[in-house]
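Removed: one protein chain of the complex. Kept in place: all other protein chains.
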Amino acid sequence: MGRSALDAYSNGAVWWDTQISGIQKNEIIIRGYPIEELIGTLSYSQMLYLLLCGEVLSDKKARLLESVLVAGADHGPRAPSIAAARMAATCGISFNSCVATGINVLGDIHGGAAEKAMKLFYQTNTLLAADPNKSLSEVVAQQLDLLQQSGEKLAGIGHQLHDDDPRIKRLYALAEALVEEGEISGTYLRMAEEFRSQLAERKKRKLTMNIDGVAAAIQCELAIPAEAAKGVFALSRGMGIVAHAFEELQNQVLIKGPCPNRDDLVRYSGPALRHLDPADRE
Amino acid sequence: MGRSALDAYSNGAVWWDTQISGIQKNEIIIRGYPIEELIGTLSYSQMLYLLLCGEVLSDKKARLLESVLVAGADHGPRAPSIAAARMAATCGISFNSCVATGINVLGDIHGGAAEKAMKLFYQTNTLLAADPNKSLSEVVAQQLDLLQQSGEKLAGIGHQLHDDDPRIKRLYALAEALVEEGEISGTYLRMAEEFRSQLAERKKRKLTMNIDGVAAAIQCELAIPAEAAKGVFALSRGMGIVAHAFEELQNQVLIKGPCPNRDDLVRYSGPALRHLDPADRE
Amino acid sequence: MGRSALDAYSNGAVWWDTQISGIQKNEIIIRGYPIEELIGTLSYSQMLYLLLCGEVLSDKKARLLESVLVAGADHGPRAPSIAAARMAATCGISFNSCVATGINVLGDIHGGAAEKAMKLFYQTNTLLAADPNKSLSEVVAQQLDLLQQSGEKLAGIGHQLHDDDPRIKRLYALAEALVEEGEISGTYLRMAEEFRSQLAERKKRKLTMNIDGVAAAIQCELAIPAEAAKGVFALSRGMGIVAHAFEELQNQVLIKGPCPNRDDLVRYSGPALRHLDPADRE
Partner (left out) sequence: MGRSALDAYSNGAVWWDTQISGIQKNEIIIRGYPIEELIGTLSYSQMLYLLLCGEVLSDKKARLLESVLVAGADHGPRAPSIAAARMAATCGISFNSCVATGINVLGDIHGGAAEKAMKLFYQTNTLLAADPNKSLSEVVAQQLDLLQQSGEKLAGIGHQLHDDDPRIKRLYALAEALVEEGEISGTYLRMAEEFRSQLAERKKRKLTMNIDGVAAAIQCELAIPAEAAKGVFALSRGMGIVAHAFEELQNQVLIKGPCPNRDDLVRYSGPALRHLDPADRE
């Protein structure tokens, strides 16, 4: 029970204690800065980073983070997050609740691959730092062995639709430009590429990075914690969710289901017609 | 039943028809633009506006919208949206679901005032356009009369904590600089101020604009539809929700309630102890 | 600001004050009753009614409420609530969050008709009580006139799929049996039927009550407040949402969208391919 809020409180902790913001009458402090100095000065990605990580990102790094947010903003109404939000918009709930419906489903599987890849990348970097005699190539091989043994999939590689995703090249080019300028180290970009190429070699087929893989590498370059990645993606895909739910609201359709009422799309395959018989009860 | 999705489909409509994005193999089109041209070029607020409204906002206007997003990002753990997200983070659900929990409560009352003010502003502008003989002052007076008769509160004015909110002056200054540069018209900024000053005169007391009022005026200047305002705010406050939920996750507290277990904060005031009596059943 | 929690607190109110439950060490009181007397004694619908309305429903009335809960439990995967929950189950979030995703969309339009009908029924009853010279038939006619003038649809009548819904007859029969036994008055059942038949006569076509209309009449017979109806339905349809999300979880499908990736189901109808041109920016 050492982690209960009640215990902490009885040991003198304040119930709601935060290092993020201080709110007093006519004063709003964000990570030490008065809000009026941030408004009109910081971009969206700088504000997000300040709130999340505590410091102000350089303009160049902030634009790189903004590129990641822009890249993931939408993937059309067949993404469950977008479809759920659009359907919500036909059901008569508050617009923000439609948006929440979409964001609620951006979990471990739909949108969560970046977090998984970031954990692997950070762990790989720790292994590298711990043993200076080992090369990146050796440590990546060792990590792929472990994944293979556990039967786990490498996150951030491959896509069910794209095999030459236009977002990847563009994000890589933007990130590499910052490496050349010395703004970021390039450690994680090289690492992600090493994972991809070694896996392709093992599988003997073409394998491409996906949007989660690149987003993971860039977020690692910016020292964003892996556990925060789903929140970052919620604000990226959140843009598409807002736009799609709004389009559906304007359509003024009532109670829209996932697809038309057609037998080739919806089917009942349970028990045939039967009747209640007390003798059947378990 | 004229608004049912089934009817539209049987009349030839495609089930999921969108003007926002087209997704094909290795091709992602957003409002006509290939995504790779947008990444690294558009800022967050430009991408949001493009998705939501269909066109690319000028850089100066985009920075003004970004200012609105930054201004509303956080108001501390006593805001229900932030508190709900922080509590969620102690309950063992996916991080994105913590974020959705916070966004879900940004409804008509908590975060919805901008929408209400925007509807009033757009309607006031329509009235002005319809009768060129009437001055802004006359139409605003007439609108305040109507509000008074219906007993409705004017949205966007007054705050339970601040009476000189540091965000307001800053946002007004940024917006007015764009009016002087001819980027925006200033129509809605003047209108909001006219509403505020006339109401203060009627009430015979100092009244200040609140963050929702300024945000409403600026969003009207940018032609954002009133009905979209809750979505815009979800992505603004979403930053604070992400950061606070993440801070709480890192605290690793288990099942944190809203406040300590103290009799001065939580009380049962229902019927005194009683026992089930079949005769009591209604 | 007379309705702010801060004002109430500064006037001596306890922050969390409830008449529903009192929790102390080894003691849980629900509306005055010790929880151990309720467990194994009250049915689900009795417990719900006790929590919501404060008293214990008779066994017969409770079974009638249970019938309403059972009747609305499921309407297949084409209902947006069910589809959203099933899609959520393929996205990697906590099972309860899948359930919440489904319940979140049971709003004014999808599931909200009972509340609307209940408001009309209670208001009609108040009008009847206020003028003893008017018959049910006259007051219903007057209410239909008002609805017609305002262009509003009568809630609780008609269904996009069923025109002889098997749930309706059964619920009516169960309710009428209780009228005959004197358990409920029958006032609202007769009123709902009067609305249906008068509207059918005006429209000169067959019109049937829908599940929301019968559920509304029965809930009025049990004195459940109209504003609570969406919560009651959340626990009714909640059963179907739980079962469908669970079935989808067991399927172990990853990221399931609303429908297959077919051009006749999903279409982009926005601007044709174009390129960013600074001159285009608004």
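Letters are used for the chains, namely A, B and C, taken in the order the chains are written, and counting of residues starts over at 1 for each.
Following the convention adopted for this analysis, a residue touches a chain if its C-beta (ideal position, glycine included) is under 8 Å from a C-beta of that chain, and two chains touch if they have at least 3 such contacts.
Predicted, not measured: the structure shown is a model, and the values here were computed from it.
Shown chains touched by the missing chain in the whole complex: A, B, C. Taking the complete complex into account, B:105 is the one of B:39, B:105, B:140 or B:217 that touches the chain left out. What chain A contributes to its contact with the hidden chain is residues 1, 4, 6, 14-23, 29, 31-34, 37-38, 41, 54-59, 61, 92-94, 96-97, 100, 104, 158, 160, 258-259, 264-276, 280-282. Even with one chain removed from view, chain C keeps its contact list with that chain: residues 3-6, 8-9, 15-16, 18-23, 25-28, 30, 34-36, 38-40, 42-45, 47-48, 51-52, 63, 66-67, 69-71, 73-78, 83, 86, 90, 94-97, 99-101, 103-108, 111-112, 161-167, 169-171, 174, 225, 227-228, 230-235, 238-240, 242-247, 249-250, 252-257, 259-261. As for the chain not pictured, it touches chain B at residues 76-81, 83-84, 87-88, 90-93, 97, 100-101, 104-112, 160-161, 254-261, 265-266, 268.
As a convention for this text, only the chains that are shown with their structure count from here on.
For the pair chain A and chain B, the distance between C-alpha centroids works out to 23 Å. Chain A and chain C have Cα centroids lying 34 Å from one another.
One inter-chain figure worth recording: chain B and chain C are separated by 27 Å, centre to centre, where each centre is the mean of the chain's CA atoms. Residue positions 4, 6, 15-16, 18-23, 34, 38, 94, 96-97, 100, 104, 259 of chain B are each in touch with at least two other chains.
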